[in-house]
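Excluded from the complex is one protein chain; the other protein chains are retained at their positions.
As written, the chain order gives the labels A, B and C, with residue 1 at the start of each chain.
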Amino acid sequence: MSANSFGKLLTVTTFGESHGPAIGCVVDGCPPGLALAADEFAHDLQRRATGKSRHTSARREADEVEILSGVYEGRTTGTPIALLIRNIDQRSKDYSAIAAQFRPGHADYSYWQKYGIRDPRGGGRSSARETTMRVAAGVIAKKWLRERHGVSVRGWLSQLGGITPRGFDWSAVEANPFFWPDAAQVPELEAYMDALRKSGDSVGARVHVVADGVPPGWGEPIYGKLDGEIAAALMSINAVKGVEIGDGFASAAQKGTEHRDLITPDGFQSNHAGGILGGIATGQQIVASMVLKPTSSLRLPGATVDVDGQPVDVITTGRHDPCVGIRATPIAEAMLALVLMDQALRHRAQCGDVGDVAPRVPGRLDG
Amino acid sequence: MSANSFGKLLTVTTFGESHGPAIGCVVDGCPPGLALAADEFAHDLQRRATGKSRHTSARREADEVEILSGVYEGRTTGTPIALLIRNIDQRSKDYSAIAAQFRPGHADYSYWQKYGIRDPRGGGRSSARETTMRVAAGVIAKKWLRERHGVSVRGWLSQLGGITPRGFDWSAVEANPFFWPDAAQVPELEAYMDALRKSGDSVGARVHVVADGVPPGWGEPIYGKLDGEIAAALMSINAVKGVEIGDGFASAAQKGTEHRDLITPDGFQSNHAGGILGGIATGQQIVASMVLKPTSSLRLPGATVDVDGQPVDVITTGRHDPCVGIRATPIAEAMLALVLMDQALRHRAQCGDVGDVAPRVPGRLDG
Amino acid sequence: MSANSFGKLLTVTTFGESHGPAIGCVVDGCPPGLALAADEFAHDLQRRATGKSRHTSARREADEVEILSGVYEGRTTGTPIALLIRNIDQRSKDYSAIAAQFRPGHADYSYWQKYGIRDPRGGGRSSARETTMRVAAGVIAKKWLRERHGVSVRGWLSQLGGITPRGFDWSAVEANPFFWPDAAQVPELEAYMDALRKSGDSVGARVHVVADGVPPGWGEPIYGKLDGEIAAALMSINAVKGVEIGDGFASAAQKGTEHRDLITPDGFQSNHAGGILGGIATGQQIVASMVLKPTSSLRLPGATVDVDGQPVDVITTGRHDPCVGIRATPIAEAMLALVLMDQALRHRAQCGDVGDVAPRVPGRLDG
Partner (left out) sequence: MSANSFGKLLTVTTFGESHGPAIGCVVDGCPPGLALAADEFAHDLQRRATGKSRHTSARREADEVEILSGVYEGRTTGTPIALLIRNIDQRSKDYSAIAAQFRPGHADYSYWQKYGIRDPRGGGRSSARETTMRVAAGVIAKKWLRERHGVSVRGWLSQLGGITPRGFDWSAVEANPFFWPDAAQVPELEAYMDALRKSGDSVGARVHVVADGVPPGWGEPIYGKLDGEIAAALMSINAVKGVEIGDGFASAAQKGTEHRDLITPDGFQSNHAGGILGGIATGQQIVASMVLKPTSSLRLPGATVDVDGQPVDVITTGRHDPCVGIRATPIAEAMLALVLMDQALRHRAQCGDVGDVAPRVPGRLDG
C-alpha cells in the first residue's frame, strides 16, 4: 500500500501540499447508508484549526470541505468518499528565503536527500497541514463508530512543557483552547504560552486519547494488533516522538502483581493494560497517549547548512504554533477513530460467524 | 495484508502455536544472491532462547532452523524463504488446568471473545514463542543490511525494574545474560532477579535498539514513516506497552532550541530526533526504545473468572520468565532490521533514479 | 488495499460518480523528477473522449485536468499526484425515470443487492466515466516508461462486431475514430456503425494492446505474474469479458512444437507467448488483447424488474455508445502502462542489486 494511504478495510489516502492548490483525501471502504453532509466536518476542523486563539499559528484556515463523491441524497453509497479543501491563505513568499536551506528539526534535509527535489513552500507535503484531512476522515469514522457501535473517542492535552493537569473534568476539555481537563489551570497555561511566544521559543506537549464502548474482540493478533496499529497511527502524526498504551513506560518499574488487571464477575478491577491484551480489545476503555516535540520553526536563529553544504543561520519567519501539541488533540482522536473503524470491519470479516461456533462469556466485562 | 504478515516489500509471515507441532515463517522479497545457511540462525536464536540462564524460563528451546525453500547452492534465489522449527519440549499438561480460565494480564480472555475458541496450550498463538521466527527472519535482514549497506543493528537492556545502567560499554552487552551495558552492575541484577524469582512475582523492563550506518533518505512520508513503522514493529512484540524515538517522552518538557538538532558542514551537532525527521532517515544513528510490562504468568494466585463467568483464583504453574524484557533485546533488533530492510527496498523502488534528477548535498551529515 | 486502488508501488486510487461534482484520482509512488504539466493529459483524454465522432456517445466531456498536488515547478516531487476533472455536462434528468428499475446488462441490480443504495445518475460509480481517470493516470505511466526505459505502449481495435482488420499499419490507427489499423476498411466500419446506431442496437468489440522495449526480468512469479496482473487490469475495464496473452485461446488446439518459441543467439524465433514466460518478461513485445461486450444501454425496450420486484420494460434514453469497444483502446493502453510501471518499480526494489550476484546472458534476446 502506498505511504499516503492508511488502513486496510477503511482506507484513507491523503494528498496535497501546504501551499499547493488544495489538500484532500479519499476515504474508501465506508459501509453504505451512513448519513453524511458537508457541514458535519466543520466542528472538528475548527477544533484543529489554526488562528482560533492567540496560542496557535495566525494562519487562517477557513477549511470548507467539499464532498466530491461517495454520497448520494445525504447517505454514503459504499463508493469512495473524496473530500477537498482549497488552500486560500498561503503567503508563499514567507518561505522563499529558506528554499535552499535546511531548517533544523524539519524534514527539509531528509526530503532533499530522499527525493533530490522538494516543495519548500510551508514545508510542502511534510507540513502538519496534511493532518487536516486526517481530522476530516476521522469525522466519518467517529460518526460510524458512535452510530453503529456506541463507541466514543475523546482526547485531552495531558502535558504542556512541564505542566500537568491537577484535576480532570471532561466538561472543561472543550471549554478552553488547550483541551485542558482542569479549568482552574487555564490562566497559568495562558501566561506560560504568552511568555513562550514572546521569547520566540517553543515547547513540547503530551496528548491522551481514549475510546469508550469498544467491544471485546476488536483487534487482531501479531502484526495487526490494535495497540500496534494505534502506535503506528499516532507516531505518524507530525512531531510525535513517543506512544504509550495504558500504563506505558511506567510498566518498566512495576511488579506483575501490580500491573495485571484482575477479573471478577463484575468486570476488570483495574486498567493498567489500557483495554488491550494480546493486541485485542478487552471491552475496557482503550487508553493511549503520545508526546509531541517542540515546534522546530523558530524565529530564534539556528545553525544549519544550505543545499551547497555551506553554513548558514536560519530564522523561520512564517506563522507557526509555539506548541504544536495544543492542536494535536483532535488529530489523535481522528487517528484512533480510524484505527478502530478499520479494526471493526476486519473483525466482522473474520469473526462475523463466531456466534455459530462457541458460546462466549455471558455479559461484558467492562469494569 | 494478513495480521500474521509484516512488511511491504520484505514480507515476513509467521505461523504456529506455542505447543503445536511447529512454528515457522515465510520471508518473501529478499533479493537474490545473498549467501545463507541454516547454521547462521543459531547465534541470534540462542541470544533469544529460554533456558540459557537461571533468569529466564526453564523451557528448553533447541530451535534447529530448517530452510525449506528459497535457497539454492547456498544463495537466496529471490523466491520465498521458508523457515521451520519443530516444537520439541512442549509439556502441554502444564496448561490443562487453566484451559477454561482467563489468566489476568494474558490474551486468554480477548482471544476467547474474538474467536469463540482458543488453543490454551502455552498461550497458543499469543505466546512469545512466535517471536522466535521474528528473530530468525531478522537474521536475514541484519545480514543483508550489513553486507549490502554497512548498516548494523544492536540493542541493550536499558532498565530492569527500577534499575538503570550507570555506564555504557558495547563489549559488556553480549557478555552477560541481561544484555546490560555496565558489567559492574551485573551482580546487582543477578541478586535482584534471584529475589524476584523467589518471591513468585515478575517485573517490567526497557530495551533500547539502534541502527548505525542508515543512509539519509530511507523511510517514507505520512503513513509509511520510518518512525511510524518502527513504532508498529516494536509495539507488536508481546508485552510491549510503549515506544519512543530519540528523546521520546522527554520531549514534552523540552524547548525548541533545546530539542532541534543544529547542522554544520561537519554534520549534525546532536541527535534528539533519533535519526529521523519527517519520517525519513537523516543519516544519523536511528534510536528507538520500548517498554515491556511485567510477565503476567505468576505462581502467585490472582482473581479471575472462568468461561462460565464464575470467579476463580488462577495460578500459572508453567515455566515462565520473571522478566520477559530480558530476552526481548534480540527481538527488538530483529524488528528494527526488518523495518529497515523493507524501507531500503521501498526507497530504491521509488527513488532509484534520483541521481538523474538533482544534485544532493555533497557528503553525508552523520554527525 | 481498497477496491478503488490499483497497483502495488505505483498506486492509483480513483473516485467519483458519472454525474457527481467531479471525478479524480491520486497517483502515488511516481518517482521524483519527472517533468509533468496539466496540458499533457489532453491528448489521451481526447482519444478516449465521447463526442469526438458520431460513432460515440454525444455526451461532451471537456475534461480539463487540474493537478492538485505532487508537482512543483513542473516536476514530480515523489509525493502523491492528485488529478481532478469537474463534471460539466451531466443532464441527470435523463436518468430519473430508471432510478427504481434495473437495466438489464448493467450493474444496477448487483450494486443494489450489494449496497442497498445506489446513485442511479448515469450509472454512478459503475459508469465508464471512471476510466477517464485511468487514462489520465496512464499518461504519467506512459511518459515515465518512455523517458526512463524507452518502453512504448500502443493499442488498436482488432474486431468490431464480425469485422476484423485485413491489413495492419500503425500510421492508420490514429488516423480514424476507430483506432483501426487498415485505412481501407474505415468506410465499411462507418457504414456498419451508422446502420447499427439507426437500429438502436449495439455490438461488441475487441482491442489489442502491446508494449515494446520492456526489459527481460520485469514481472514477478506466482501471484504477482505480469500476465496475471495484465489480466486483472484489463478485466477491470467496464464491459470486458475476456483477456488473452500472446496466442491466447488459440493455444488450446496447438501442439507444443508449434507453440514454444525457439531461441537462437539472434533472439527468439517467434512470439506465441506474448513476451511473458513464468509471469516474467522475456524482452520480446508484450501482447495482450481483450473483448468488450456490446453496450447494455439500448433504446430498444428490454424486460426487467423494478425495486419492488415488479416486471417493467426499460428503455435507456441517455446518450450512449453503440460500441463501447471503440473508445476502449486508450483505456487498455493506460492499464498496460500502469501495470508495467508498477512492475518496473517492483523489479528494481527486489533485483536492483542483481548485477552484484551473477552474470546474465550477454546481449538481449528481443527477436
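Remarks
In this text, a residue touches a chain if its C-beta (ideal position, glycine included) is under 8 Å from a C-beta of that chain, and two chains touch if they have at least 3 such contacts.
A quick note: this is a predicted structure, and the numbers were derived from the prediction, not measured.
The chain that is not drawn here is touched, among residues C:A99, C:A184 or C:M235, by C:M235.
In the complete complex, the residue from B:T11, B:Q159, B:N238 or B:T257 that touches the missing chain is B:T11. Interface residues of chain B facing the missing partner chain: 1-5, 11, 13-17, 20-24, 26, 28-29, 32-33, 66-70, 72, 75, 77-82, 84, 114-119, 124-125. Along chain A, the points of touch with the absent chain fall at residues 9, 29, 31-33, 75, 78-79, 148, 221, 345-346, 348-354, 356-358. Chain C residues in contact with the hidden partner, per the touch definition given at the top, are 1-6, 8, 14, 102, 104-107, 109-117, 125-126, 130, 159, 161-162, 201-206, 215-225, 227-236, 238, 240-249, 251-265, 269, 272-274, 276-283, 291-296, 298, 300, 302-305, 307-311, 325, 346-347, 351, 354-355, 357-363, 365.
Keep this in mind: only the chains that are shown with their structure count from here on.
In a homomeric contact, the two copies may use the same or different surfaces; for chain B and chain C, over half of the interface residue numbers are shared, pointing to the same surface.
Of all chain pairs, the one joined by the greatest number of contacting C-beta pairs is A-B.
Seen from the C-alpha centroid of chain C, the farthest chain centroid is that of B. Between chain A and chain C, the centres computed from C-alpha atoms are 38 Å apart. Centre-to-centre separation of chain A and chain B, using mean CA positions: 26 Å.
Centres computed as Cα averages put chain B at a distance of 44 Å from chain C.
Taken residue by residue, chain A touches two or more other chains at 1-5, 14, 114-117, 125, whereas all remaining positions touch fewer.
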